[in-house]
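One structure follows; several queries about it will come next.
For this view, one protein chain was removed and the others were kept in their places.
Think of it as A, B and C in the order they're written, each chain with its own count starting at 1.
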Amino acid sequence: MTPPSDAPERVSRALDTLQIELPSWGFSDTGTRFGKFLQPAAAATIDEKLGDAAEVHRLTGCCPTVAVHVLWDFPGGIASVDGVLQLAARAGVRIGSINPNLFEDQQYKHGSLANPDAEVRRAALAHLLDCVEIATRTGSRDISVWLADGSNYPGTAHIRRRRAWIEEALVEAHRRLARGQRLLVEYKPFEPAFYHTDVADWGMALLLARAAGPQARVLVDTGHHYQAQNIEQIVAWLLDEGMLGGFHFNDRRYADDDLTLGSIDPYQTFRIFHEIALFTAEHGAPADLAWMIDQSHNLKGKIEAMIQTVAIAQELAAKAALVDSQQLLEYQSRLALVEAEETLRRAFLTDVLPWLRDWRRRHGLPEDPLVAFRESGYLERITRERSGRRKAASSYA
Amino acid sequence: MTPPSDAPERVSRALDTLQIELPSWGFSDTGTRFGKFLQPAAAATIDEKLGDAAEVHRLTGCCPTVAVHVLWDFPGGIASVDGVLQLAARAGVRIGSINPNLFEDQQYKHGSLANPDAEVRRAALAHLLDCVEIATRTGSRDISVWLADGSNYPGTAHIRRRRAWIEEALVEAHRRLARGQRLLVEYKPFEPAFYHTDVADWGMALLLARAAGPQARVLVDTGHHYQAQNIEQIVAWLLDEGMLGGFHFNDRRYADDDLTLGSIDPYQTFRIFHEIALFTAEHGAPADLAWMIDQSHNLKGKIEAMIQTVAIAQELAAKAALVDSQQLLEYQSRLALVEAEETLRRAFLTDVLPWLRDWRRRHGLPEDPLVAFRESGYLERITRERSGRRKAASSYA
Amino acid sequence: MTPPSDAPERVSRALDTLQIELPSWGFSDTGTRFGKFLQPAAAATIDEKLGDAAEVHRLTGCCPTVAVHVLWDFPGGIASVDGVLQLAARAGVRIGSINPNLFEDQQYKHGSLANPDAEVRRAALAHLLDCVEIATRTGSRDISVWLADGSNYPGTAHIRRRRAWIEEALVEAHRRLARGQRLLVEYKPFEPAFYHTDVADWGMALLLARAAGPQARVLVDTGHHYQAQNIEQIVAWLLDEGMLGGFHFNDRRYADDDLTLGSIDPYQTFRIFHEIALFTAEHGAPADLAWMIDQSHNLKGKIEAMIQTVAIAQELAAKAALVDSQQLLEYQSRLALVEAEETLRRAFLTDVLPWLRDWRRRHGLPEDPLVAFRESGYLERITRERSGRRKAASSYA
Partner (left out) sequence: MTPPSDAPERVSRALDTLQIELPSWGFSDTGTRFGKFLQPAAAATIDEKLGDAAEVHRLTGCCPTVAVHVLWDFPGGIASVDGVLQLAARAGVRIGSINPNLFEDQQYKHGSLANPDAEVRRAALAHLLDCVEIATRTGSRDISVWLADGSNYPGTAHIRRRRAWIEEALVEAHRRLARGQRLLVEYKPFEPAFYHTDVADWGMALLLARAAGPQARVLVDTGHHYQAQNIEQIVAWLLDEGMLGGFHFNDRRYADDDLTLGSIDPYQTFRIFHEIALFTAEHGAPADLAWMIDQSHNLKGKIEAMIQTVAIAQELAAKAALVDSQQLLEYQSRLALVEAEETLRRAFLTDVLPWLRDWRRRHGLPEDPLVAFRESGYLERITRERSGRRKAASSYA
């Protein structure tokens, strides 16, 4: 089996439509519950984060937007919007999806939208509505709602009552959406709550999104699944339902490890791209999805890791574009199992790097963005500028 | 914390409404892929299975119906119905839920309702419609649809197309339902298909049941979940949606091990009973659920294991009945975590055996059905009668 | 099946020998990577931690020692020992096992004893040797070595080389042990390293402990296992090898959730106690084990949760003491499966609370330590004393 003759065009088309959103929080220091890992070049302000994101975009050409975290990036809430917009314009990126923060304040320790205390629920909803307003002002399409809500011990939470509270709030938030905006509902099976998480799986997210209104969709974080769960099947069903809103990209081995996309199981990531490419091929138009990175690079250099992630996503999307869906369907229909499997496998194993480099060259981009970054001197410059202003590390067991 | 003063009444009420359906296949020889385990007393005919089930009912007083497997129990299909009904009447049990067999015939090796071959799909649908007809004739309320459909390797199956075929067939089957009948859609994450199972989780079962029609519900097999999945939360959501149809009871450690209910993690089973009891308490009336055993006792004596299972289910349901839901809600509302948890935990740890025995005595049943069974001589009698007609064991690696 | 006639004596003996060590860090604020959860009554100094531990001991009578974390509790290292000993004496508790901290300092971000940088390895070893010295001065028997060492991405670490470095250091530490002291080697499958953890399972810990020397043993943290792993079997094998050193007690649903012992799967915890009781019964003398709590009560009150944990441990140990090991062996030998299983199950389901209360009363302890704690006014007092000195919470995504 050789690559299809139109492989270069297929790869090129796939890359043309793949725009990946960078997370502002991916450029600052992160850690585990055992302590934060410090990097001298880590960004500490929204200005620095946008600057670093812009550098990734400059080198890769496919990351024009930056996802932001209200609270970390808009400390003044709505009042911070204008300042952030100016910083973004200066850096040369746009503000992307808006991420509420409904987990950090101590009042949310027993839940935010699902808190048994009506006062806390009101505060959480107010924050969520602020986020919709911020999204409107930043021109962002998506508000990504991840709830840390849940409980640690059997009997301590009323599962159905909490669900109703969440639904109520999402309906309210949906009502405020501007035309074209979307409410993305994320799910996660565990952590930071350990016994029960209020929005634990795609089925729960789907029911909540349906209840919220027609502009709500489900957000799939690739690390938020049970072990052995078939993620590409969930993606296929959500596409089928018209309910897939987008992705938070990362990889993991055991839990929600937030590792680099494709670093542990690249074939699984490829299969997700394949299901989307197949859907697109069958429907004539690409599914309208938000591709966002949500990783936590504790040890790798922040910018370096982000560039690597973007390159991996491009590589895997390009491989998926090589699958001849007509041919595949024909094999599937006559139960030619090995031929069908090899069609997928060979696409995955094809070296697409030459075409990827070619695409970059044609777009005036460095052929190897990682090498270009290392040669750019950017890291050395920000390391110099940002060191010295380090505060002591905090940690807890 | 002492048991509530009305504990005996609570237990009594819980036991009065708990009727458990026995599976005809639970009395015959079973095994693993490494070989079948033979027991001299295992039932081989529907007559023997009904007789064994009746013996369990005689000793426990709460198992008046028997789930049947079309193909194994109705080898002649619809034509076998009258004979089976007579045997049941003679044994003193009723025919309960009807289970299609859409996995054993070689034509189903690549799927039944989801097979890419339209001819096979038609045969599968015909069998399903036969099952609805059989249910009508046997006066059974539920048709339980478990599909073994799926694929073993990435790329070999078209996930969305297969889903559409299943949906189409369920709609057709639903159309044939008599008033009051229900179509129960079961889900399972893996096995016998290993890469993808067409109806893999409760979310998929829910969407299919909704698409099928208003008399379709979801069937929860307790062993059909990912490791660490919170089953009682799924139960709570399905209750909330009005979509829980019933259970296939069993327990497991790693996969779908089909072990005795509560034998590995009794607290989890208790929590499922608790969520149902809580829902019932809040809605004034019990949720209308089918409680079915679906276990595979490879080594334990078949009838003995069934009696043990029924006793465990009663014990756990009785414990769940002890939870004071008003008190629990009050603790949950003011975030008295330890008090709320202890309310559940203490109910679980309360010894309900005296009340359970009392209930049995009042219903003219033996206080300890296992002991009564051992003293009854039933096992010795069927062992004598059934031995000698053993055929050679089959197995495969 | 009724409890054995000598049940009260069995329970009493089991409780007499069960001494549980409290962790100093269990009284201070903890959290997840998403943020620390603050409690006004949380202990901040070693003085406060020892005071809180003493309160637990006062109410339960079985927690005379406190595990300490060098770095958090001995900020001056060896120089802090005398001060800590005085505080402990004043509080009325003794210093128990010594826990090195080889994960918090930034120099350990790529490993401690297994760091590729020889300089860092030297620093880590020096800290470990300090801990041995501290143990000698505090009169502690055990040094518990948990290594956070590992890597996040395939290819970034040399697995065998790192193992050799760890072995080398443990040999060196073992050489410094005083007579009667023990080096406990802990294992953990993941977190904070995600791709590979240098000491990932009991097999690795066993090989390292054997290599370290005759005074090294394996430490089993109940939360450090793969899903579905049979922990009691590991315990049985380690007992058989004479290599079980003790436990870090906690429970979990998905990962290393550090929840209250027995809060999620009490039957599993019971089975661990059972394997130890069985070993003890067969060998005439109890296995010499350290029972330590290692939990992270983010939401429950710290002291309240610790008292609850101790009570649960006592309850489960008392239940395990009810198993008639002779009878069990007899059932196992003649393959009376249901009888053998019911022997275990009935012991687990027996209400041991009356005997437990009796034991407490006879030892001059409050019958219900949780109630006694709530009535004591201790919590209100420390809340008053400790509030006001709160520093701002830190967190990171």
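Here, contacts are C-beta pairs under 8 Å (C-beta built on N, C-alpha and C of every residue); 3 or more make two chains touch, one makes a residue touch a chain.
The structure presented is a predicted model; accordingly, all values stated were derived computationally and were not measured.
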Of the candidates A:Val171, A:Ala287 or A:Leu337, the residue in contact with the absent chain is A:Leu337
With respect to the chain omitted from the figure, which of B:Phe74, B:Trp165, B:Tyr195 or B:Trp291 is a touching residue? B:Tyr195
Which residue, C:Gly96, C:Pro189 or C:Gly223, contacts the hidden chain when the whole complex is considered? C:Pro189
Check each of A:Thr30, A:Gln215, A:Gln308 or A:Gln332 against the chain that is not shown and name the one that touches it. A:Gln308
Under the stated touch rule, tell me which residues of chain C contact the chain that is not displayed. 110, 116-117, 152-160, 163, 189-190, 195-197, 200-204, 206-207, 226-230, 232-233, 236-237, 239-241, 267, 271, 274-275, 279, 328-329, 331-335, 337, 340-341, 343-345
Hidden partner chain, residues of chain A it touches: 227-228, 230, 253-254, 263-268, 299-301, 304-305, 308, 315, 337-338, 341-342, 345, 348-351, 353, 370
Where the missing chain touches chain B, by residue: 25, 28-38, 69, 72, 103-104, 106, 109-110, 148, 152-154, 189-192, 194-195, 227, 252-255, 257, 259-260, 263-264, 296, 298-300, 393-397
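One rule holds for everything that comes next: only the chains that are shown with their structure count from here on.
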Same or different residue numbers at the chain A/chain B copy interface, by half rule: same
Copy-to-copy rotation (chain B on chain C, CA atoms, range 0 to 180, rounded to a multiple of 5 degrees) logged as 180
Taking each chain's centre as the mean of its CA atoms, chain A sits from chain C at a distance in Å of 38
Please report how many Å separate the Cα centroid of chain A from that of chain B, as a whole number. 40
Multi-chain touching residues of chain A, meaning two or more other chains, are 110, 152-154, 189-190, 195, 227
